[in-house]
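Structure in structure tokens, see below.
All protein chains of the complex are present and in place, except for one that has been dropped.
So, chain A:
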Amino acid sequence: MNDLQAPSIEWLALLPSLIVFGVAVIGVLIEAFAPRAARYGTQVVLTTLGFAGAFAAVVALAAGGHATTEAQIAGMGSLAVDGPALFLQGVILLVGLLSVFLFAERRLEPARHGTRVDSFAAQPAAVPGGEAEQEAVKAGHTTTEIFPLLLFAVGGMLIFPAANDLLVLFIALEVLSLPLYLLCALARRKRLLSQEAAVKYFLLGAFASAFLLFGIALLYGYAGTVTYAGIADVISGAPAAIDPGLASTMGNDALLLIGGALVVMGLLFKVGAVPFHMWTPDVYQGAPTPVTGFMAAATKVAAFGALLRLLYVALDGTRWDWEPVLWGVAIASMVAGAVIAITQTDVKRLLAYSSIAHAGFILAGVVAVSEDGVSSVLFYLAAYSFVTLGAFAVVTLVRDAGGEATHLSKWAGLGRRSPLLAGVFALFLLAFAGIPLTSGFAGKFAVFRAAADAGAMGLVITGVAASAVAAFFYVRVIVLMFFSEPKADGPSVVIPSPLTMSVVGLAAAVTLVLGIAPQYFLDLAGQAGVFVLR
């Protein structure tokens, strides 16, 4: 036996995810040992500091040139530290940071028995409306586990776009998914809907990850290795060393194509692209709204990062095989998302279908297969995630006696009652629609230009047509808010604490800045558009 060699790990280059996971473990310990009264404050401060620290680490790495000249593959070939990874990690950490504020908001629900409560169940394991739940509410319990769960989910999302081999890809997928399944089930109001959303998300998510795993097995069978660089070598026909096993499988295109298709399918499920979108509306509607906002923004960023790296680094040699498939998926997502959204009557479902359409728009940039395509996708993701988070933050504020008033008819005349809030929501809707002077326009323009440069004119034309259809229902909501009479028994807008206000304000600011002066950020994304190959 030869001696085991300790792997050499570049700890500094992996600092962002290490900080997040470290803080998450501390958060679990706090849940176990700290007295109940002290948990909420400690968790909020700790989680905020964790995200801020990790974001500082990302910025430091990028400033140290890791995004461009010093890009490397760390951890014995398993994790990339390069432009796209650092850019997306920065976006995910900022979204995570703002999500902490949404999660920690305690002014929306009426105080129960003298304690202020957040939008998460007092005791998630108790039967809704049962005795145990009433006791937990009376005792003023809150579920502070949401903060470690959020940290673990973000940790997985940081690894996901950086994963440079299939094993890490699968582990990161599960680390980000499992906490999200749990978070979905924790709503304080409408708990049956919330539990249903969790079951659907869990069963479909596990189903999709099983497909992803079988695809990984087939790709491993094809290439005899799980690293992206190794797979790319075998596809190009020039592996480092050929042994009899590899010689017998590397000519087998069935393994490569089916395996690649299954892995891409697993990732498209996370992205929420048609035809793997069935879970999106139900989960977005049922999950607690802060969780929906976080999930809609951050999961999409992480999953598109992983998809880009897989397609561009590992499966680049099969580009002619996956390009037409993704064309189809992009067109189907844009059209189906935009058309079905027209018929929706629930704000959260409407935003869910709009997110499906946006998945299609982003895929148009992915299909462009160029450096411009990558950076346009990066920019689009950054712009889209803040708009989404802001929109769902606004949804948490419009409430009536039964909790959030998500039915669209209740939003009639909101602009008359609270013009500021309705105005901000209108800004987010216009950004979704891609109206100039909002971040959505800059993002869509970048993506469609990259697609057009790559010769995908059909995709661009479909995209613009789908945008026009989508603009119709966004504008319809704006018209409903500003030009119809408010109902007598309509919902009221709760005045939140500075936490939610800062989220809405920052999201609106980012939307405007990225729309009016996008050049700096376009340059940033442009510099970050190169994947490190080996």
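The rule we apply is simple: contacts are C-beta pairs under 8 Å (C-beta built on N, C-alpha and C of every residue); 3 or more make two chains touch, one makes a residue touch a chain; residues count from 1.
Assume contacts and distances are computed from a predicted model.
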Listed names "NADH-quinone oxidoreductase subunit K", "Acetyl-coenzyme A carboxylase carboxyl transferase subunit beta", "Peptide/nickel transport system ATP-binding protein" or "Sugar ABC transporter permease", matching UniProt entry of the absent chain: "NADH-quinone oxidoreductase subunit K"
Among A:50, A:83 or A:124, residue touching the chain not depicted: A:124
Which of A:12, A:28, A:246 or A:452 contacts the chain that the document leaves out: A:246
Sole contact to the chain not displayed, among A:18, A:178 or A:452: A:178
Identified contact with the non-displayed chain, of A:84, A:148 or A:286: A:286
Residues in chain A touching the chain absent from view: 124-125, 127-128, 166-167, 170-171, 174, 178, 181-182, 185, 191-193, 195-200, 202-203, 206-207, 210-211, 213-214, 216-218, 220-221, 224-226, 243, 245-246, 248-249, 281-282, 285-286, 343
